[in-house]
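Quick one: structure below, then a few questions.
A single protein chain has been removed from this complex, and every other one stays in its place.
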Amino acid sequence: MALLTPDRLFPTDPRTRDIARALYQTVAGLPIVSPHGHTDPRWYAENEPFSDPAQLFITPDHYVFRMLFSQGITLESLGVTRADGGRVETDGRTIWRLFAENYHLFRATPSRLWLDHAFETVFGLTTRISAATADDTYDHIADCLTKPDFTPRALFERFNIEVIATTESPLDDLRWHRMIRDSGWHGRVITAYRPDAVIDPEVAGFAQNVERLGALTGEDATTWEGYLLAHRIRRAYFKEFGATSSDHGHATARTENLPQGEAAALFHKALRGTCSAEEADAFRGHMLTEMARMSLEDGLVLQIHPGSFRNHSDPIMATFGRDKGFDIPTRTDYVRALKPLLDAVGLERELTIIVFTLDETTYARELAPLAGVYPALKLGPAWWFHDSPEGMRRFREMTTETAGFYNTVGFNDDTRAFCSIPARHDVARRVDCAYLATLVDTGRLHEDEAFDVAEDLAYRLAKQAYRL
Amino acid sequence: MALLTPDRLFPTDPRTRDIARALYQTVAGLPIVSPHGHTDPRWYAENEPFSDPAQLFITPDHYVFRMLFSQGITLESLGVTRADGGRVETDGRTIWRLFAENYHLFRATPSRLWLDHAFETVFGLTTRISAATADDTYDHIADCLTKPDFTPRALFERFNIEVIATTESPLDDLRWHRMIRDSGWHGRVITAYRPDAVIDPEVAGFAQNVERLGALTGEDATTWEGYLLAHRIRRAYFKEFGATSSDHGHATARTENLPQGEAAALFHKALRGTCSAEEADAFRGHMLTEMARMSLEDGLVLQIHPGSFRNHSDPIMATFGRDKGFDIPTRTDYVRALKPLLDAVGLERELTIIVFTLDETTYARELAPLAGVYPALKLGPAWWFHDSPEGMRRFREMTTETAGFYNTVGFNDDTRAFCSIPARHDVARRVDCAYLATLVDTGRLHEDEAFDVAEDLAYRLAKQAYRL
Partner (left out) sequence: MALLTPDRLFPTDPRTRDIARALYQTVAGLPIVSPHGHTDPRWYAENEPFSDPAQLFITPDHYVFRMLFSQGITLESLGVTRADGGRVETDGRTIWRLFAENYHLFRATPSRLWLDHAFETVFGLTTRISAATADDTYDHIADCLTKPDFTPRALFERFNIEVIATTESPLDDLRWHRMIRDSGWHGRVITAYRPDAVIDPEVAGFAQNVERLGALTGEDATTWEGYLLAHRIRRAYFKEFGATSSDHGHATARTENLPQGEAAALFHKALRGTCSAEEADAFRGHMLTEMARMSLEDGLVLQIHPGSFRNHSDPIMATFGRDKGFDIPTRTDYVRALKPLLDAVGLERELTIIVFTLDETTYARELAPLAGVYPALKLGPAWWFHDSPEGMRRFREMTTETAGFYNTVGFNDDTRAFCSIPARHDVARRVDCAYLATLVDTGRLHEDEAFDVAEDLAYRLAKQAYRL
């Protein structure tokens, strides 16, 4: 029995399905362009085998462990590290069994699609994960992982990745990227500039981070001018390692364009740790505009990923720390929030600002109307909780009519889960082809145009928008 | 001519429809589990015949009379009681004729589905309600109601209800539930603890209500400790009559976890009637956390039904009083609102909190992400205005990918309209089977799993979640 059906995610109507299949066949084999994600560059640098199936699929994947946790399974039993160093399960097989016994929890989730895709296409499994198959599947995958065909670089090549971006802090020395470059391997792994740690006054250690930024760049980053210059220098350094974009994960979409004196004053309060919450928010918002101005100089694409309430559970934060599946989307306003930035640079045709959302109500109401008129603004694809068949369908249905296809930027997998990359791109290509087929069959798009758009969405737009 | 078509609510594509029909056939005959609703326990206790067709279908059904009122038909002419005792129509036939003449207003509404289902399957009607058929249909139904097969208990059995919960105030003496229990009838009718009258400082007569609570429990409920103890005692009393849940209908989803001294102080202000609106809201929010703590002790499932702006029209409230179809949904925030409760008890695996919403934008953005990680939190089904084919479809499409099926709790009919119960469960079963069939036909769920999930959604999840 196959885990996957060949016509998955296509429309149910046979005629429309035929169109979708024809479209998909032209894009299924295109290389993967992954302009935004969180894979670990160390994998590609060291090219060590992945340790075991649980470490590959369960313990680091917040989609997976949050679902299991929601049904009463402890994080410790899934091997998730505790902040206090408390004991957690380390036996991969034990963790895998727990996962396999509860595999029904993932029914109809994107995680299930991604997992089955990896199990079947990467590891050749044909039996569904379950309590009954737990040991066999564990052994099979564990065995594969010892083989040269399953090292990070071998998988990178098998996945047909043309280029992948990782995400690093300005304080990162990019050693793994340097090692990749120096290794002579031809795989194209680039970095992206994610400066939250030196931009957000509410990050722990903000002032020390700014000092380190200064030390790394040879500037006195504790002055406003030196701080901005240090960013410029560090961005240039990131560009040496292929960066074509910066990325900003703020709690809201707020932007500001403050007079320089006012911005400098906020910066100094931030360094002294005396910013109010409101001032910290204003400073973050202002820095987006500063980053956009730097983008006008150096060409980096500016990405904004707002609207996540991070680390929602105090007890989990206290015991396990950040990024344990407790980031929850919140309502986000863009119309007023982006106005200062857009008034400052929104009409610049040489600038690309890509905005994402976790609030789908903004697709048709705010984001498509904004991206459908401001030359600098483009819409990032359906993100995070919405990186799913229904989420992607809603994205197209709610943005295309106002923003068209050409104010969107193709797909981002945005993942830490390496083996899910081909699956995620495959889902996006299928859902987009299904959408295009429906447009064709309902007379909203000519068939020859649909083939053109299918390739745009699967490949060309990502390269163009991210300047890859 | 039949009123109902056998394939109603199934997908339009023939192949997908076949799958849906196959799934539905396995769940269509399952007993009804109705864990949350508002039928009158007196019906089952006294087992008197329903009085006339208008009293059964029109006058008490706010879905029905609000639609007629929206098109200019007075509430008086529909027999709806005035608060001032003013004259209203009492002749069932006259009311029925008005309803029948305007039956086209219900086209494509869930009321129409429920009404036609009851007319055809309960009363055997095969002609559509209209001015032309008004008298015949009235006579037919009125005649049925005089027969023993149409008493409340006979219908309860015919409807194949395994268990039904009614909703009572802590101040209710549960006499009807006692009468049912003492009658020797085997029908399982249980109560639920709905303490708004003694928790909401803004309810008229709050202080007297608290005093009555004290009198009923033998505690001095005017002290904070006595008040909490009185709740515990009364909850235990409700459990004697089968209660497995409490229910809370607050205006917002706000929760608080105040220090006990602060909560006690608010309580005393509430008794004195000196709470500000903000303080009343904080007190209600805090009491949800207190109720959750009691649930940890006594096992009652905690239900939160927030977000209705009650009695929106001042003139209607003045003339007719509460619950006259003028409750309007409002935008509701859950992420910040539930945080105090979830920080206090959200990780408890023995606790079940079921949250409902009237704001569908929160499904994918807030509720599915929250229920998809907090062990104590589950999602109630599509509610009230959204208890409809499109509403149920949106619920599944917007929650399943993040929360899965097993963080939801099956169906609630939530109704006062007795004859609509089988119809509502039938609609839910059909819509869920249609959704599952689409998942199967688009390769997102294996067919054998779909059969398993169909029974979960139709039957098992409600029993498990409500501990029935």
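Lettered A and B in written order, each chain numbered from 1.
One rule holds for everything that comes next: a contact is a pair of C-beta atoms (placed from the backbone, for glycine too) under 8 Å apart; a residue touches a chain by one contact, two chains touch by 3 or more.
On a predicted model such as this, the values are computed, not experimentally measured, just so you know.
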Out of B:His312, B:Arg336 or B:Arg460, which residue would touch the omitted chain in the full complex? B:His312
Which of A:Ile328, A:Ala368, A:Ala382 or A:Leu461 contacts the chain that the document leaves out: A:Ala368
Just one of B:Asp7, B:Glu211 or B:Glu279 touches the chain that is missing; which is it? B:Asp7
Candidate in contact with the missing chain, chosen from A:Gly86, A:Gly124, A:Gly205 or A:Gly404: A:Gly404
Of the residues in subunit B, which ones touch the absent chain? 4-5, 7-10, 12-14, 66-67, 69-72, 104-110, 112-113, 128, 309, 312-316, 325-326, 328-331, 358-361, 385-386, 388-391
In the full complex, which residues of subunit A touch the absent chain? 11, 13, 15-16, 333, 335-336, 339, 342-343, 346-347, 349, 361, 364-366, 368-375, 377, 397-398, 400-407, 438-439, 441-446, 449, 452-453
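FYI, only the chains that are shown with their structure count from here on.
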Fit subunit A to subunit B on CA atoms, both being copies of the same sequence, and give the resulting rotation angle in degrees, nearest 5. 120
